[in-house]
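See structure below.
For this view, one protein chain was removed and the others were kept in their places.
And now, chain A:
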Amino acid sequence: MTLDTVIPARVLVTKIGLDGHDRGSRIVAAYLRDAGMEVIYTDPWQKLEAVVALALQEDVDVIGISSLATDHLLVPKLMKALDEAGLGHIRVIVGGIVPAEEEADLLKAGVSRVFHPGSGREEIVEAVAKLAVDAADDRTDD
């Protein structure tokens, strides 16, 4: 008999910058929820400091940033801010409209994965689940 329950992955799904088109982030939040994850969902237009504070307080494993109008250009700054806050273990993914040459920059900045239009539910869910495990393995404080 086992009483151990599987601990759901905790994922922050949010948007930074000035674009408010949140349909994509809502759909991804629902995908992850239906895959058994706990999703912290916010309004768009989050400041980078707010994303760091949210990730810290909610102790998330993965952050998903939706970007449809160049907001992903802010993500390298976010990566740096997370690192400075001691949250370097958190995996960050970006989904939306990201040109190929800018994808390379994001990956170089530490983003784990970029999802383009047409990415399927299973592909996203599988990747996030794996990244959550990686993040948990990388924690240094317990």
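Definition applied: contacts are C-beta pairs under 8 Å (C-beta built on N, C-alpha and C of every residue); 3 or more make two chains touch, one makes a residue touch a chain; residues count from 1.
Please note the rule applied: contacts and distances are computed from a predicted model.
Enquirer: Write down which listed name, "Sugar ABC transporter permease", "Act minimal PKS acyl carrier protein", "ATP-binding cassette domain-containing protein" or "Methylmalonyl Co-A mutase-associated GTPase MeaB", is the UniProt protein name of the chain that is not shown.
Expert: "Methylmalonyl Co-A mutase-associated GTPase MeaB"
Enquirer: Which residues does chain A use to touch the chain missing from this display?
Expert: Here the touching residues of chain A are 1-3, 5-8, 10, 29-30, 32-43, 47, 49-50, 53-54, 56-59, 85-86, 141-142.
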